[in-house]
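Left out: one protein chain. Kept in place: all the others.
Right after this comes subunit A.
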Amino acid sequence: MSININRYKCGYCGACVGVCPKGALELVETWIEVDESVCIVCGICDRICPVGAIEVMK
């Protein structure tokens, strides 16, 4: 599994952080950090990003 975040596209809005059911994401200034040890690869973050900067691959 992997989560790719296109940092050049991300608008650091935090919407993905708010929907992640596991609290696996964190926004630090302009940076989304992923805690892959708790991510369950549900893809919700990918679905709701307003620009499509996050990609979850199963």
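The working rule: contacts are C-beta pairs under 8 Å (C-beta built on N, C-alpha and C of every residue); 3 or more make two chains touch, one makes a residue touch a chain; residues count from 1.
Basically, contacts and distances are computed from a predicted model.
Its record in UniProt calls the unshown chain "Digeranylgeranylglycerophospholipid reductase", which is the match among "Indolepyruvate oxidoreductase subunit IorA", "Aspartate carbamoyltransferase", "Anaerobic glycerol-3-phosphate dehydrogenase subunit C" or "Digeranylgeranylglycerophospholipid reductase". Within the whole complex, the absent chain has one touching residue among A:I5, A:C20 or A:C39, and that is A:C20.
Summarising the interface, subunit A meets the missing chain with residues 11-15, 17-21, 23, 26-29, 43-44, 46-52.
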